[in-house]
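Shown here: the complex without one of its protein chains, the others still in place.
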Amino acid sequence: MVKNILIAIGLPLLAFGIGISFMGFKRKIGARIQRRYGPPFHQPLLDIIKLLSKKSDISHGIIYDLGPMIALGASILTIFFIPIPGLKLLTGSADVIALLYIMVIGSLGMGLGAGESANPNSSIGIARALTLMFGYDLPFVIVIISVLLKYHTTNLYAITQAQAGGHWAMWVLPLSAIVGFIVIYGAMGEHPFDVVTAPHEVATGPMAEYGGKHLGLLFIDHAFHVYIELALFVDLFMGGASNIGWFYVKMFVLFLIIVFFDEVLPRFRIDDAVRFYWRWPTIIALTSLIIVLIGG
Amino acid sequence: MVNLTNPILLIAVPLFFVFLAAVIAPFSKRATKYLPPVAFLINLIITLYLIPQVAEKGVIVATTAGIKPPFAINIAVDGLGLSLAIIASLLGLIASLYNLKYITEEPQDKFNMLFLLLGTGITWMVITGDMFNLFVAFEVTSISAFGLVGFLRDKDSIEAGFKYLVMGSIGASLLLIGVVMLYAATGTLNMADIAEKIARFSFRQKLLPYSFIFTGLGIEGALFPLNAWLPDAHPAAPSSVSSILSGIMTTAAIYAIIRATVTVFNYSAITPFILLIALLTLVFGETSAFFQKDIKRMLAYSTIGQTGFFFFAFSLGSVQGMQGAFMQILNHSLSKAMLFLIAGAMITQVHSRNIDDFSGIGKKMKISSVFFAIGAFSLMGLPPFFGFWSKLTIIFATLAYTNFYTITLVVILLFMSVIEGAYFFRVMQSMFFGKLKEGTEIKEASPGLVVPFVILGIVILTLAIYPTPIIAVSKKIAVQLIHRAVYINAVLGGL
Amino acid sequence: MIFYVGAFILIAVGLYAIIIKKNLVKIIIGLDLISSGTNLLIVSIGYVKGGTAPIFSHPGILPQMMVDPVPQALTLTAIVIGASELALAAAFVAILYKHYGTLDIRKVRGLKW
Partner (left out) sequence: MNMSLMVLLLTPFTGGILSYLGGKIHRSVRYTFAILFSSLTLVELFFYYNKPVNHFVLGKMFGSVMILQINPISWLFAFIVTTISLLAIIFSVNDMEGRGGLDFYYFELMVVEGAMLGITLAGDLLTFFLFWEIMSWTSYLLIIQGGNKSIKAGYKYIIMSIIGANSMLIAIAMIYGKIHTLVFRNVAMLLAASPHGFDIAIFVLFAIGFFVEAAVMPLHTWVSDAYSEAPSSVSSVLSGVLEKIGAYGLFVLLYALFGVSLLGKLMPLRFPSPTIMYTIGWFAGISIVVSTFLAILQEDAKKLLAYSSISQIGYVVLGISIGTSLGVAGGLFHALNHAIFKSLLFFTIGAVIYRTGTRNLSELGGLIKKMPVTFTGTLFGIIALAGVPPLNGFVSKWMIYEALLQKKEVFLLILALIGSTGSFLYVYRLIHSTFLGQLPEKFKDVKEVPFLMQIPIWLLSLGTIVFGIWPGLAMNVIARGEKFFGITPIKYNLYGFPGGNGMGSLKMINISSVFIAGLIVAYIIFALGAKTHRISQYDNYAAGQVVTKDTKYNYSYGFYMFFGRVVNPVFKWSADKIYLAWARSANVFGDYMRRIYTGNLETYSSYIVVIISLVGFLILLGGKIW
């Protein structure tokens, strides 16, 4: 019981910590690639504290307030279904397929809040976000199905267990893993898939109207988001980890690759992004799926 | 006390009224219009009195001049004949009630006489037991029908009447030739007697007289391609007449064909040919109806289609097929007659027969439109109306043996029912939901026109609620029809 | 036999007239020909060569010698009917002429399809 309570309090904090540290890394690494010094490593945390403690804050309505809360709440919900080393968490209550849809709740909250703000930039941003999601979902579900079929289970914890001892899904299903990476990459909204927030086009999209504590919540949510995407990939393809340290290292390596790509690529137009996802990643994912189907 | 159960009265009474009309006419032309309702009412009562007898004995035979069949003319009423007589009397009664208000054109006395004669002829056709008598009845019917079609004497009705007359006369002559051939071969004119004697002839020998009789009756019975006069003539006549023509006259001719085919000739081998004809009738009728802009013409084409439909059912030759045919005859007679009456009532308000002009009148002529819908639904075979059961029976009868051909047939039938649904729904849509034309003053037709078809509508609704007894009766009728020995023995039993 | 052939020729000529001739009056004549042919056919069925009227007017007339009375009765009826039909047809033609001013059937085509 005590353990459960500890997990319930600790896991969000852990996830937040991991996420926020990656956000810090990103800014630092990005700056270094561009030969800048960059902000301090803990800058994102400072940003959040600053935003939350802002004195003046506007609101466009209840849903405007509620949107970020739903997004954050959903993110907190999600992390309980992604096993971390040594802990099953709530994976018994919802399997991978359910997880796919649990992850959507956050976007819904975000979308509702942004919609309420009555700013066309936000609306366009959300429309783009959803379209992009539709785009990468096709290869993603194919990838997920391949993994589920390969390991004959839909339980994420069981999948990580099955990969124990270095039999990572990455090595078993390399094609799926590549596509999975591309999907995770797009889901994180990095270049060239940053059509959603694209500051130069839609003024940071959904966040256009948000400021103050609302934005603070969204930043926190973003930290969780980074954690969720990375942890999911690690659990699915990199065999989870035996302890938190390894877990963090794996996530970090993954994140590093993502950041490197992010810094050097331009931006897709949204329909091109969808076309991209529905072309090569889908074909590769299907190939992998067929291999799984035939090979068992 | 007159013996009410003598079927000869069915002919005698209206004939008497015709002569009465001729007598009255010089004094009061308007008074003649009260004669047809009375005559048909008496007829209806007589037919209803006959029901228990027919139910008990199967066939009742009445003779003239006290001579037993096969000599002399005789009347033989069996279940099918009686049912049709009931329908004829009922429709006659209703249409003549409708006439009271509807017919304003002169000469009214002549109209009423012709109308009575038409009713007489139809009743006569369905109860006679004698081939030549059938011809006479046929001629009485046709000539009065010619006159009634041309009654309005405008361009259309005269043209239609003339076409009808030429076709009808040729048909009558052909029928006569066929009858005479039969007489030459068997030496008798009594149906039952012929039926007994014809057994010794081969299929090929029977074919010649049969073909003449079939063609002759087929012209009146609206069989393809002999029915070309019908879509002209039925709409051209006054609506009450159209309702009789469409409702029961073509049916009476079909009855005669059925009687000839089953009872007289025992001609099961011909059925493939009949089936083909029926199918073509159905297809051409329904397809043409779909394209009509004139409501009465559409109904007339629909009559052709329906005739094809029940004739098709008959030509299946099975008990269930006959049962379906009879049920459909009943359904079609009542519904189509009602539809024509309603169309007439609407035309008196709209002053046009074009369907487009009917748009939106459902809001103004509520009763008429609702009953139009009821009639159309029944005709289309939508439950819970009686047409549903008859359609079902016919389909079941067709598919009694499932093979490629029967399925093809059923597909054609049902496709035609889709087309029928398509045009009826189109009319109803424009009636109920179309836009009313600006500046038209339309109100419900006068009660004198509404009450008759409402009565008919109530009959249809009653059938919808209690279909079971009629279905049972129709089965009995079908069985009786197909066991022709019963009929023959009943007529010739006196010997 | 010759009567039968004659009767059918009459009927055929009548039909021909109806189908080919364009004049309304000629069509009526065609109708008349058909009914006459039919009547001839009926009578010829009952005809017995050298027969007498079917009446036992004096002894010695055998039933085999009598012509069949029924067809004669039929013919009478048919003639009456035919006559009334023709009268009606003539009336129609008269009114048609009033409407169209011509007796050409090709002009009388108001109703079709």
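Each chain carries a letter (A, B and C) given by its place in the written order, and its residues are counted from 1.
We take it that a residue touches a chain if its C-beta (ideal position, glycine included) is under 8 Å from a C-beta of that chain, and two chains touch if they have at least 3 such contacts.
All values reported here derive from a predicted model rather than from experimental measurement.
Student: In the intact complex, which of the depicted chains does the undisplayed chain touch?
Tutor: Within the full complex, the chain left out of view touches A, B, C.
Student: From the list B:288, B:303, B:333 or B:480, which touches the chain that is not on show?
Tutor: Candidates B:288, B:303, B:333 or B:480; residue touching the omitted chain: B:288.
Student: Quick one: which of B:152, B:184 or B:208 touches the chain that's been left out?
Tutor: Residue touching the chain left out of view: B:208.
Student: Using the touch definition from the top, which of B:90, B:103 or B:170 touches the missing chain?
Tutor: Only one of B:90, B:103 or B:170 touches the chain omitted from view, namely B:170.
Student: Among A:87, A:141, A:244 or A:265, single out the residue that touches the unshown chain.
Tutor: A:141
Student: So that we can see where the missing chain sits, which residues of subunit B does it touch?
Tutor: Listed in rising order, the touching residues are 162-163, 166-167, 170-171, 174, 202-204, 207-208, 211-212, 214-215, 218-219, 225-226, 228-229, 231-232, 269-270, 272-273, 283-284, 287-288, 290-291, 363, 377, 382-384, 388-389, 392-393, 395-396, 398-402, 407, 410-411, 414-415, 417-418, 421-422, 425-426, 429, 432-435, 468, 471.
Student: Applying the definition given at the start, please give the residues of subunit A touching the unseen chain.
Tutor: 8, 12, 52-63, 65, 68-77, 80, 90, 92-98, 100-102, 104-105, 107-108, 111-112, 115-121, 123-124, 126-128, 130-131, 133-134, 137-138, 141-142, 145, 148-149, 152-155, 203, 208-209, 212-214, 216-217, 220, 269-271, 274-275, 278, 289, 293
Student: For subunit C, which positions touch the chain that isn't shown here?
Tutor: Touch set of subunit C with respect to the missing chain: 15, 18-20, 27, 105-106, 108-113.
Definition applied: only the chains that are shown with their structure count from here on.
Student: How many angstrom lie between the centres of subunit A and subunit B, each centre taken as the mean Cα position?
Tutor: A distance of 79 Å separates the two centres.
Student: Using mean CA coordinates as chain centres, what's the gap between subunit A and subunit C in Å?
Tutor: Computed from C-alpha means, the inter-chain centre distance equals 100 Å.
Student: Mind pulling up the subunit C residues that touch subunit B in the complex?
Tutor: Listed in rising order, the residues are 11, 15, 18, 24, 27, 31, 34-35, 37-38, 41-42, 45, 70-71, 74, 77-78, 81-82, 84-85, 88-89, 92-93, 95-96, 99-100, 108, 110-111, 113.
Student: Given the complex with subunit C, which residues does subunit B contribute to the contact?
Tutor: Residues in contact with subunit C: 132, 135-136, 139, 143, 146-147, 150, 153-156, 158-163, 165-166, 169-170, 172-173, 176-177, 180, 183-184, 189, 231-232, 236, 288, 291.
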